[in-house]
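Just dropping this structure here.
The complex appears here minus one protein chain, its other protein chains still in place.
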Amino acid sequence: MFSQFFSYVLQGTLTTVEVTLVALPFGLVLGLLVALLQIYGGPILSRIAAIYSTGMRGVPPIVLLFILFFVISGSISLDAFWAGSLALGIVTSAYQAEILRGAILSVGAGQMVAARAIGMSRLKAVQHIILPQAVRLAIPPWSNEASIVLKDSSLVYALGVPEILSRAQQASAATQQPFLAYGTAALIYFVLVFTTNRLLDLLSHRMRIPSNP
Amino acid sequence: MNQPILVAKGLTKQYGKNVIFHDIDLEVAERDTIVIIGPSGTGKSTLLRCFNLLTRPEQGQIWLDGEEITAKGAKEDHVRERIGMVFQNFLLFNHLTALNNVLIGLTQVKRMTKEAARAKAMEELQRVGLADRAGHYPGQLSGGQQQRVAIARALAMDPRVMLFDEPTSALDPELIGEVLNVMKQLAHEGMTMLVVTHEMGFAMEVANRIIFMEKGSIVEQGSPEDMYYHPQHERTREFLHKITELHGKTQRKE
Partner (left out) sequence: MADWLKLFVDALPQFWVGAQYTLLLTAAGLVIGFVLGLLTAVARAYGPVPLRAVAISYVELFRGTPLLVQLFLIYYGLPSLGITFDRLPAAIIALGLNSGAYQAEYIRGSLLAIGQGQMMAARAIGMSRWAAIVNIILPQALRLVIPSWANEPISLLKSNAIVFLIAVPELMTKAKAIAVKTYDPIGAYVAVAIVYLVLVFILDYGLKWLERLARIPGFELEGKKA
């Protein structure tokens, strides 16, 4: 009986993973754009990017999710999954922008100076010298954000997306075993988060730049 | 060989009211090795950085091979392909091996093919004596080795002039020699060099002109012998002799 129950809730896992796999990369691309605009854009663009980043981070994710969900599904015909995932992507983009901005600034002005000194244009310098180093610096806080997105995917439950939490709720109603139902959900999330963290740790280790201590 | 490679007229640099240097004129002929010395903070490094447009002078003009590089339409990046710079703190690209540090300018700026770039990069690393460290990362190299890779990186671009901004100031004493040796070799091979340094031994041995700068202007310039033994200004004598005590005696005989 438990296995039936478990597999029922487990089926939501795929949706949860899918939501995360849509939101996270979308947020990365958008966040990178915002970060680059903040650092290298002109006075107007960098201001706009900064306002976007600060504004989006000053509002609870669930509120943003609701606003974006209604806006997205109001303007284009998207189902709850896509509207919710994209909305989540937009939410995380502001946090990722902040992370990337910090990483790029940590690379240090000297690297840009050295790149310009051999005749590289700003664009090439950012592409070949700054970003590759920034990526390594960004991995630990970014891993943290990845976990957060995975956990925040539970918020799309409120939009009616059939992910883990929503399956757990249905299981709870069907079996009258709420503790078991939500406990199972918690367990599955825990495994997902744990796995993601370990994988990203491994990636961080693989990507490190060799040095002698 | 008649036209000087680098000419500067009336260079002035200031930050608000703070004038770093004022109305500097300078000419660099081909194969010159010019050493600029002076107390810290007198604008020597800032002056150097004007030559490859990393810093823009408020007033004045600079010509490279007859072309004005301070002109409105001049392409900075293109200028920097022809003027090489070596920094005090090396500034190697941390995420690239020694070979790739030298190579990246060739592939990304000069647009060479991978194979041609690789060959040239190895050649330059060979020239500074580090071919066997090609696969090492900056973090795995000593300070002296890093600086030599930085020199190779600048040389790979086949510059007309090499600018050295206190290249040994950040190095442990034992490591200074290896970098100075590379620089001496370069001078002997005929590279045009403009060097800001405290290393008087190098200046006396290799430079054909020493420029003494203080408080934002050139106090005096001349051949090493003249500057050291027959300076026009007392301050020049004072400074050169003090620096020699600290950073290396002359190796020229009287």
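In this document, chain identifiers A and B correspond to the written order of the chains, with residue numbering beginning at 1 in each.
By our rule, contacts are C-beta pairs under 8 Å (C-beta built on N, C-alpha and C of every residue); 3 or more make two chains touch, one makes a residue touch a chain.
Small disclaimer: the values here were computed from a predicted structure and weren't measured.
Peer 1: Mind giving the shown chains that are in contact with the missing chain?
Peer 2: A
Peer 1: Just to verify: which one of A:Phe5, A:Phe26, A:Phe81 or A:Tyr189 makes contact with the chain not shown?
Peer 2: A:Tyr189
Peer 1: From the list A:Leu78, A:Val113, A:Val135 or A:Ala158, pick the residue that touches the absent chain.
Peer 2: A:Ala158
Peer 1: By the contact definition given up top, give the residues of chain A that touch the hidden chain.
Peer 2: 55, 58-64, 66-67, 70-71, 74, 102, 137, 140-141, 147, 151-152, 154-155, 157-158, 165, 168-169, 172, 176-183, 185-186, 189-190, 193-194
Going forward, only the chains that are shown with their structure count from here on.
Peer 1: From the C-alpha centre of chain A to that of chain B, how far is it in Å?
Peer 2: Chain centres of chain A and chain B, defined by C-alpha means, are spaced 46 Å apart.
Peer 1: Going by the contact rule at the top, pick out the chain A residues touching chain B in the complex.
Peer 2: Touch residues, chain A against chain B: 110-111, 113-121, 124, 128-129, 132-133, 136, 209-212.
Peer 1: Using the touch definition up top, name the residues of chain B that touch chain A in the complex.
Peer 2: Checking each residue of chain B against chain A gives 52, 54, 76-81, 84-85, 87, 89, 91-95, 104-105, 108-109, 137-140, 153-154, 157.
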